[in-house]
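A single protein chain has been removed from this complex, and every other one stays in its place.
The letters A and B name the chains in turn, as written, and every chain counts its residues from 1.
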Amino acid sequence: MALVFDIGIVSLLIAIGAWMIMARDTLVAVIIFVVYGLLMSIAWVRLSAVDVALTEAAIGSGITGMLLLSAAARLRQTEGAGARPSFPVCIAAGSLCALISAGLAGVVLLPADVAPTLAPLAVANLSDTGLENPVAGVLFAYRALDTLLEKVVLLLALLGVWSLGSDRAWGGAPALGAYVPPNDILVFFAQVLPPIGIVFAAYMTWTGASHPGGAFQGGTVLAVMWLLVMMAGVARAPPISSTKVRWLLVAGPALFLAVGFLGFVIAAGFLAYPVDYAKALIVLIEVALALSIGVTLALLAAGPPERTPQP
Amino acid sequence: MSSLLHAFTILAVSAGVVFFIAGTVGLVRFPDVPTRLHALTKADNVGLGLVVLGLLPYTGGLLGASKLVSVWLLTLLSGAIVTQLIARAVR
Partner (left out) sequence: MQHSEWSMMMSSFLLVSAILVLASIAIGLVRILYSRQAADCMMAAQLVGTGGIAVLLLVAVATETAPTGDVALMLALLAAFASVAFVGGMRGTGSKAAEGADK
């Protein structure tokens, strides 16, 4: 019976994916994409990957959905003006996609004799770090360098988005949301939901050490709550030249880097943790990262600066 | 005793599924957007409430149960507000 359910959800996902590609209106396609992300998180739970399910729901439906909506709105003026690609280009693209799909299917369906995996080793050595969630162990202990570089890449992406603004508007604030009347129901929503979201984000960040969760999921919920507040007009989008915002952006990666260098002094080397304080240091890093990720993702989705800076 | 719990779960979850199906039927058959919104929100929220009620014995402790109930309350709140927003966008 579980197999019937799995077949059902996989067919639904494939059908939705195909529909998203064939949708005519860009906004409808973005809505289908968000729906796809929400359903995909159920599939991830079925695969026992609860951390990925949380991240898929948060990023795929919240941040990426918002990003795609803004992009679709910006492209609205140019929609329909481009020429359709010629027939040979379509054939070439189609055969390349088919080739890649066949390759992926071959890798999945014809497994090697012994699938290479480090999972048992990762779980066995987890007690040294003081963590109980193996995903957190991989992110912050075994592959901490990758996580640090990812956070820096997020900042670079934000710089990329900021650079899309005109030169005049550099240092100004993103234009987010149409005018909202002060007693609107959206304002009520933006006053009631964020406290719940912030508590949930704090819980997600804290529980990531032993249960599925972590800094990324908590930070994304923070970003989503701040986006809601900005969209409702309860708070204004900050100008990108604001010092407070810039400090918040770099606080997480900077703390991570500082702890990494501290590893030279108190432990074995760069990004190594002393055995007694490993969990405390990791949780500290996660809290700082959650804040930075929240601010970064929210500003990413808010878009490039459009209002010229006030003196 | 536990067979009573099983029967309770089966009843509650079945009723919940019936409400979900009714909500979809309303969504498909009603003539305009406000009535469709009404069918979607009310029926699906009651359906979710009944499903949560039926699954409460299986959630392991007070913390898990209160998490599920708060999920339902959050869905109620956001459903009420989002319905207003969508209906206003139609006018």
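Everything below uses one rule, namely that contacts are C-beta pairs under 8 Å (C-beta built on N, C-alpha and C of every residue); 3 or more make two chains touch, one makes a residue touch a chain.
Because the structure is predicted, anything quoted here is derived from the model rather than measured.
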Out of all the chains shown, which come into contact with the hidden one? A, B
Given A:19, A:142 or A:170, the correct residue touching the omitted chain is A:19
Full-complex touch with the removed chain, picking from A:131, A:186 or A:209, is A:186
On subunit B, what residues meet the omitted chain? 2-3, 6, 9-10, 13-14, 16-17, 20-21, 23-24, 27-28, 32-33, 36-37, 40-41, 44-45, 47-48, 51-52, 55, 58-60, 64, 67-68, 70-71, 74-75, 78-79, 81-83, 85-87, 89-91
Those residues of subunit A which, in the complete complex, touch the missing chain: 1-2, 4-5, 8-9, 12, 15-16, 19, 23, 25, 27-28, 30-32, 34-35, 38-39, 41-42, 45-46, 48, 50, 53-54, 57-58, 61-62, 65-66, 69, 72-73, 76, 177-178, 186, 189, 193, 196-197, 200, 204, 207, 211-213, 217, 221, 224, 227-228, 231
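Note that only the chains that are shown with their structure count from here on.
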So, in the complex, the side of subunit A touching subunit B is made of residues 185-186, 188-189, 192-193, 196
Touching residues of subunit B toward subunit A in the complex: what are they? 74, 77-78, 81, 84-85
